[in-house]
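Yeah, one chain of the complex is gone here, protein chain that is, but the others are all in their spots.
Read from first to last, the chains carry the letters A, B and C; within each, the first residue is number 1.
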């Protein structure tokens, strides 16, 4: 028996390849799924099953994509009317894999079709060895329960409580837990950055397991959670089966002239994937700044699936990563990228904008002199741990909707943790007309490191 | 907290890179240790400690090698008078690593300097999270206890029993176990091919934990274990500190003429790393056949550290792998390799030998007609599970010492599981004068698959 | 101006990427053509033109494939009614590329649609800098003239003479020559292994240029040339436009059981790509042995385009190379490959055959004792330079058609240069019923190195 963990950075999505005796299954595959066939080749294994822990809402599921490369059968819950797949399962359904037995346990809560897969080494013992918990249980956290609907939030939370206490914990302290996400996912709130845990370690150390049912419900329903708009598209895709990548449009590299022409389309959106400093110094007017790594998530807040994406990259070698990140979120419509880079644009005398970068020290001086308004675009839980007096708080993802209330009589400084989200926010503010925008490089990290005052 | 597992195939050696908050430690590094600095770079971490679970006997420890690339301090037991290293530790000594606390637990048995390292996430709980068990506890097995000396075998076995039951199990069922080896190591006998387990899962399912002390001692002392001669050199190296790889001789690629000349030295040994079929068809007289993957272990049985190694490879691209395998066993004296391959040798009209390959069906016919003697070179535990009547059993590693008793009035067929060890054995037999040697391709695997009879 | 040369080993096909000022063209692209877009990205260039020197007959042209990834226009001769492409050109047609000017020169002979492309750096001079000569002129050789038809061989040869002397040489001694093939191609007979030459160096040193017209015709029409059957398919493909690779079937890795089942199909052919020694020792009955490198060419002799190809590889990592080689010859119907290798087949007790490998010394002894018949499967020009008395000569590619005349009263030894083609020949002989077949490893190279006698 071998297990390989495939982690998609940014989304913190974890998928799993389990193999025994040349028979394999994949749990929650991602869309760019050659990696699973490569692993299969390493073990000379046939992928028999593709198993989904639930209808995932934060990325395009790779089940159909992987099935197209193999002869695997797709397995998911009978609770959801999936338009594809071979097995609709529930409590107690089992699958053989070499000497292993994999048993489904229904664990509604995060969604109603949530299923955990318990693995037994039947050659050895009737004791379970490990469990794939999807978005039901994470290391140090549990899955959020608001997504099925705020009207049934309490119902779902109570379901989750029962799933955790009546379905998972009874499997035993010794059982190894493989969750669907690591720290950084939006599907939970306080995940540990550990990549591994056991039911016993969670039972003993996860604060959520120290709560009784009422306290659990109160805690869960008190969380301030974000729901980016692309989730809707993911739900549709993962219910009906997403389009295959081989049918995605071919992305062209574009000369300055071609890029400029394409960008004029009302459907076009320019994503500049450079770091915030480089973006601040000089960028194409109207572009949104989402750093290469952040491309794994933030397009889900600011891009719509019918837009034509144009990329500005630091190095062309980054295109592959950019495309992968976008396609995992279902953004296949990547029209082209500027070749080779922004310097070509500048060398042709094409117009550029810049943002004013600000050090925390300058920020403090300007705030002390009331020369600036300050916008903090971090998440609630970061804001709650300490922010600057008089800062206004709008989460970067909500900026488009809520920016209307911002003061316009003064220049506006934007701050986040280190400057990446602030740069995205600043670029979005420029798109809607705020001209005089500063990005605080170093952000609250630096502010706190310097010992400047914060309030809670 | 992140953990990366670095596995060296062949030796089934597992080393570990543990990092928290940019501080890292490495457990039992291997000699080719750039991989740890690469991982460190990925996490932007400083390697503070290099921790040895014991004076390893089956490979060259990479502690000094890694220290030379970093500023890490080396940690090992106070029980052994190591000639290098900064920390000599025992029960209860602890090291901080970011938010983690790592505590030493002495677990004598496999060796007297065996130490397990228990990891606590002190930010979270006083419960231990995981334990690095070295060669004390494996998934499905425990470390052998005969190496400190057959005269004190029982003493060591009883020590191990206490270490397991009084030191490890009390940590709790939920604790994740990271052992020093996976299946395939010679440091245990019946390891699972699982790469992960917990104390609870071992307690419940590992047959060894179902034994009381007396039964345990009886079981352990009844094991038939192998001890290859290179262990002695490893013990010396790992006590005193092995030579650094940058001082290893440069291996030259050799033309047919140069190869032939070098091979004439009495200290030279030709290792042909091709698969058994290719070797059977045509090889340089006097060469020993150790397939590329087997180079990770079998040179420890048939090469001495003062010999000059000459390689015959299928493809030159395999040289790097061959060198790495050999250097892990301390065989640095790799004189050269034939460039580009055996075809060049043949094209010059240089002499070659061949072995007779045999299918299991032909073997059966010839055995039935008494035309052949049969030698089975597998390990005891394979032999005990079924062998062919009238076969003689000598483990491949013992062949040099024991081959003297083989019948020489008939051709000799050699069999193993699939043909690789048999090919090594056959090549060794040719070196000591047996001319008429067959290798059974497919080996006992095929014999059994065809339903031919075996005895136990 | 930069030029990149893309060589396809085996076919010795040379294609060219020429770029100036971010504008590029590709001459005679191969089918696996991502390499050209990668080069284009390196230079941040737009591929404007794909230029064919003629309707190539020895590989699938990649023009349509490359056009599908770019917006390039395809250029070829007006002499052939191509079913695709944008430009049908003739003498004097020119194309601008940055500061360069590229001019077509019709050079009929090898084919009637042969065109050379002469490059001028118009910013610098009216002197030509270089010429892409396709299959008209090679380093040390010229293109064969028999392919348009043996009935018009003389006509074509005279055309070629005029093209060389009246069209190419007048460009000037200083002009650099970039031909369509290097040594090893079947499109010429005596190419130098130089990758570069000039018109002047050819004029002075190429023996063909020392001949007057009559001597030239006599020489050319005296060549013994091979024409493999797959040429017909290439001609159809390259006239009409070949299928795109994205529509090629997905190749599956096959377990022993699946492989055995698939191989039973009457359309199936097993290609074993291992080296001749490994093949000799043990192979699946009925398989043809074409070494990985030879896969670039020999399938064109022994496989038909409607067969289902099954592969046996030394290492699975070789599959990509195998597929590329096969697809360049238009063999897209690659059903699967045995996973992981022949050892799995043997371990299941499945039937295998072996060939008898023979050293040249044994061959000589057996020939002296008249125990063997000998078949030499090399090319005419190798045979003519020296062969063994009493050997029968059939070129390996013609074996299927001519093998009928072989002696069957004695075992049959097959010889080539080193043993690779002989192994293919031996495997083909086994397929048509010759049981007692030897392969001489080392071949004529070894025979001659040992000083054994040959006749001319």
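Definition applied: a residue touches a chain if its C-beta (ideal position, glycine included) is under 8 Å from a C-beta of that chain, and two chains touch if they have at least 3 such contacts.
All values derive from a computational prediction rather than experimental measurement.
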Contact residue for the chain not shown (choose from C:15, C:192 or C:418) = C:192
Inquiry  = I'm checking contacts with the chain that's been left out. Which of C:3, C:211, C:225 or C:449 qualifies?
reply    = C:3
Remark   = The listed residue (B:227, B:253 or B:393) that touches the chain absent from the view is B:253
Note = Even though one chain is not shown, subunit B touches it at residues 22, 40-41, 44, 46, 68-69, 71, 246, 250, 252-253, 255, 316, 339-340, 344
Inquiry  = Under the stated touch rule, tell me which residues of subunit A contact the chain that is not displayed.
reply    = 274-282, 314, 342-343, 346-349, 351-352, 354, 357, 359-361, 417-419, 441-443, 445-450
Inquiry  = Touching the absent chain: which residues on subunit C qualify?
reply    = 1-3, 121, 124-125, 127, 129-130, 140, 172-176, 192-201, 203-205
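Following the convention adopted for this analysis, only the chains that are shown with their structure count from here on.
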Query = Distance from the CA centroid of subunit A to that of subunit B, rounded to the nearest Å?
reply = 41
Query = Distance from the CA centroid of subunit A to that of subunit C, rounded to the nearest Å?
reply = 50
Query = How big is the gap, in whole Å, between where the Cα atoms of subunit B centre and where those of subunit C centre?
reply = 45
Residues of subunit B engaged with two or more neighbouring chains = none
